[in-house]
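Quick one: the structure is below, and I'll ask about it shortly.
The complex appears here without one of its protein chains, the remainder shown in place.
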Amino acid sequence: MSANTFGTLFRFTTFGESHGPAIGCVVDGVPPLIKLSEADIQVWLDKRKPGQNKYTTQRREPDAVKILSGVFEGKTTGTSIGLLIENVDARSKDYGDIAEKFRPGHADYTYWKKYGIRDYRGGGRSSARETAMRVAAGAIARKVLEHRLGSKVKIRGALTQIGPHAIDRARWDWKQVDKNPFFSPDAKAAELWASYLDGVRKSGSSAGAIIEVTADGIPVGLGAPIYGKLDADIASALMGINAAKGVEIGAGFAAAALSGEENADEMRMIGKSGSKKKGEVTFLSNQAGGILGGISTGQQIVARVAIKPTSSILAPRKTIDIHGNNTTISTKGRHDPCVGIRGVPVAEAMLAIVLADHLLRHQAQCG
Amino acid sequence: MSANTFGTLFRFTTFGESHGPAIGCVVDGVPPLIKLSEADIQVWLDKRKPGQNKYTTQRREPDAVKILSGVFEGKTTGTSIGLLIENVDARSKDYGDIAEKFRPGHADYTYWKKYGIRDYRGGGRSSARETAMRVAAGAIARKVLEHRLGSKVKIRGALTQIGPHAIDRARWDWKQVDKNPFFSPDAKAAELWASYLDGVRKSGSSAGAIIEVTADGIPVGLGAPIYGKLDADIASALMGINAAKGVEIGAGFAAAALSGEENADEMRMIGKSGSKKKGEVTFLSNQAGGILGGISTGQQIVARVAIKPTSSILAPRKTIDIHGNNTTISTKGRHDPCVGIRGVPVAEAMLAIVLADHLLRHQAQCG
Amino acid sequence: MSANTFGTLFRFTTFGESHGPAIGCVVDGVPPLIKLSEADIQVWLDKRKPGQNKYTTQRREPDAVKILSGVFEGKTTGTSIGLLIENVDARSKDYGDIAEKFRPGHADYTYWKKYGIRDYRGGGRSSARETAMRVAAGAIARKVLEHRLGSKVKIRGALTQIGPHAIDRARWDWKQVDKNPFFSPDAKAAELWASYLDGVRKSGSSAGAIIEVTADGIPVGLGAPIYGKLDADIASALMGINAAKGVEIGAGFAAAALSGEENADEMRMIGKSGSKKKGEVTFLSNQAGGILGGISTGQQIVARVAIKPTSSILAPRKTIDIHGNNTTISTKGRHDPCVGIRGVPVAEAMLAIVLADHLLRHQAQCG
Partner (left out) sequence: MSANTFGTLFRFTTFGESHGPAIGCVVDGVPPLIKLSEADIQVWLDKRKPGQNKYTTQRREPDAVKILSGVFEGKTTGTSIGLLIENVDARSKDYGDIAEKFRPGHADYTYWKKYGIRDYRGGGRSSARETAMRVAAGAIARKVLEHRLGSKVKIRGALTQIGPHAIDRARWDWKQVDKNPFFSPDAKAAELWASYLDGVRKSGSSAGAIIEVTADGIPVGLGAPIYGKLDADIASALMGINAAKGVEIGAGFAAAALSGEENADEMRMIGKSGSKKKGEVTFLSNQAGGILGGISTGQQIVARVAIKPTSSILAPRKTIDIHGNNTTISTKGRHDPCVGIRGVPVAEAMLAIVLADHLLRHQAQCG
């Protein structure tokens, strides 16, 4: 896969740096005749937009997306869709400190060593700002899924842990997700997180998080074994999100401790006996997270991604500079105390993109 | 990425079913003039070979690899390398039961629904037998890494958990790995696992595991952001292994609970003050697992993959058949009680393959 | 595109050298449930097989293909199809002369300079022997086209010129193609070519040729602008055939001298007026060769490829050796006096492969 392109049939290519004139992407492989407007994309970008509450960066970016091509009279034409977002809050400030020092936990050092040059302004290409384009491409992927599979498809995300504080899954309520600034499905956890993050922010530190994303309404059959497995592609999609350090499908790491009996989800036909209706396949559990052998089972697809704490923190940290001197750095500025929060719409988008791609791939091979 | 091909520049394509006449692969993009013999590949295949002890399947496959092309007078020629392993232990037996019933936890149902046909003999294409070709391709990837980077490169794997029993990392000793049948770096854990797996096997159940793979001697700079990140490609490579349910890099899921200070690995120049030697960059910790911004840092690369319990178990399980009837199945036969064990050389191979691919990609772009 | 892989969704990967133990390929992306046997492939290989008459090389290769995977109970399973042909006529002879000298017109020098090593036996990887696998993959592509589009699809090839002697297109008769050793659609031209090639052979020289391939029954809509145009992919497929130096679609180079009026094929609805039947689109000419804007028009697809004279000739030629000395070479052995002849089934195969690939791609995007 190319450096700045993701996907096989439904694919997108992004460009743009945090403090350049604009970021953008090209979405390719979109079926024709799908209704698409800027508003369809904007609604998802607004979910990710910074500055909406005190738990995210105070940087102000309207993130207003423009469709430059591929849509005619309100419908996709099958040609490549160009999207552009102008950067408006790229404050011209003195970058002196980060221009020469490598911020621990950031990509500063690795970009410098790999390329011999880096756009240090706001992290340049490695900035999470790039993820706005993933959300935009994800909005189109949702449209593709809906166009082909109907409105039963639902891609949703939630935060299940901030710092050491996990939600109580017994309290999971999707309706809560939009009612708190953390995308928490557990109202009580949201309260706890609020006070916890206040403390984190005041101490100049930061916190990690775990995001869970699910897809309902996905038919059995998506995924292309052996090296285009649905779970492998989801893993790549989620691990590629900035600050991601782990990915799980279904039972995930907990599967290692299950017995064979607990792990293998049993199957039944329902609505069959005594009924004239053809039965439907059901599974008695979902340890598999909706994927077996790299192919969707028809159950809910469940994936999680672990996000490390924001690397930009106020506490002075030991580091080196580009001249090879030991020094320290304290990262000031408008940073998310927990980047995992705004990662939720990004993870949803990546899941939608992988599913749209595999839907097209499946239909190509299997009709 | 195509269904049966993995990689961008260093890439391999596999074919073959568990009970067909042969399995094979084509390895493409290998630099010329690298010494390569069948013995160089066989040594790694032998690590994965079944039937070596009572904790792995008793199926007998010599897994003798033949090089069919791409090597001339003992050296690679730069053309595609064809590899073939004949299947010799494909017992012709009555497959009646699994021919019509879907084994829970296996890919039987999803292959059937996706393709409308499946080679049910031994799992067909979804069998872990296919992973022999990954190990073979991985052996060549190791040669490529060594050819370009020298003998300092070391790709190693170990088992860190079987069922609920994790190793004690304080006892980690790489020398132990080859001294027990579990690739355990902790001799005491190996003893415990032996008795634990005896019980699992006697009860007709199975156990999951966690594999850890590491790479030493990898220079800073490998990885192609944004959508060819080294960690995203490792995630895809490891999640694509049969029975994998989770992947971590460095601190992994534990990163969610770290503070910003704990997480961001500080940096220092060493051997600098008072010395005439040019200093070397060092990190004071390795929560990052050797990757920042999708690019290797020069530290040890550390990844883990969670393997679910073997789905083939003796205990009767509820399932359905291809005609839509409820039924039960008990999977007899020669199965690994813990597929995670033989997954170790496979995970090593996949890591080597990703690194060889990214080495070529990096040198293409950055010289 | 990778070095040894061709295609996007329907794709194949080949390996093998002229004088190695075997050549083979892996065909990926084939839809499931297509009837396929070795005989279905062998019939096309036999068309290309050497030693069938005095106008092709006298090397004896049965070219017996084996299917190693991807087919179960006579039907494709959707998994990768492994094909193998063992080399049986790889005479162990003294290669001393060509081992050190570069044969003019051959790839000897370029392989040597690119890779620093080459398998000189019979041309190694650059031998036209590799094209047997293209014919095999093409046989499967034909099956895919027939499976999705029905038996109306017809991919055919013919030779339209040998040396300076072109056919008379007014005498074109497809039935003649299988009645002479040249795949000539013009019986009179075949007679002329026979005596012409006798002379060429006796003089130790060789002759070039032009191949024309056509596809009937291809629906409007195949081709993916802008960089996956059907004509661009056909051009790549045909120019990649050994010894190819030119490719044309429809009017080809002659289009440069046409007027705008002559060139642009006019359109009409037929069977419309006074009829209850829905009209059908027809074109009044086919200068376009069945492709407009990179997309098939529904007309016959017409392409031509120019094949240079066989580079292996008896006449002594000036060349250099691997040590940098001036020398001469005379290439003895069993060579085709006109490689263009056996190129006909290869060109047909490549056209079928491109069309099968684009059919899947089109159906993925446009349903």
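Letters A, B and C mark the chains as written, and numbering starts fresh at 1 in each.
Note that in this section a contact is a pair of C-beta atoms (placed from the backbone, for glycine too) under 8 Å apart; a residue touches a chain by one contact, two chains touch by 3 or more.
Keep in mind the model is a prediction, meaning the values are calculated, not measured.
Chemist: With respect to the chain omitted from the figure, which of C:74, C:150 or C:164 is a touching residue?
Modeler: C:164
Chemist: Please output the residues of chain A touching the missing chain, sorted low to high.
Modeler: Chain A touches the missing chain through residues 2-5, 11, 13-17, 20-26, 28-29, 32-33, 66, 68-70, 72-73, 75-82, 84, 114-119, 124-125.
Chemist: Give me the chain C residues in contact with the hidden chain, please.
Modeler: Against the left-out chain, chain C lists 1-6, 8, 14, 102-107, 109-111, 113-116, 125-126, 130, 161-164, 200, 205-210, 220-221, 223-229, 231-240, 244-269, 272, 278-279, 281, 284, 287-289, 291-298, 306-311, 313, 315, 317-320, 324-326, 340, 362, 366.
Chemist: Where does chain B touch the missing chain, residue by residue?
Modeler: 9, 29-32, 78-80, 148, 225-226, 360-361, 363-367
The rule is short, and it goes like this: only the chains that are shown with their structure count from here on.
Chemist: Could you give the separation in Å between the centres of chain A and chain B, each centre being the mean of its C-alpha atoms?
Modeler: 26
Chemist: Centre to centre, by mean C-alpha position, how many angstrom separate chain B and chain C?
Modeler: From the centre of chain B to the centre of chain C is 39 Å.
Chemist: Going by the touch rule set out above, which residues of chain A reach two or more other chains?
Modeler: In chain A, 225-226, 366 touch at least two other chains.
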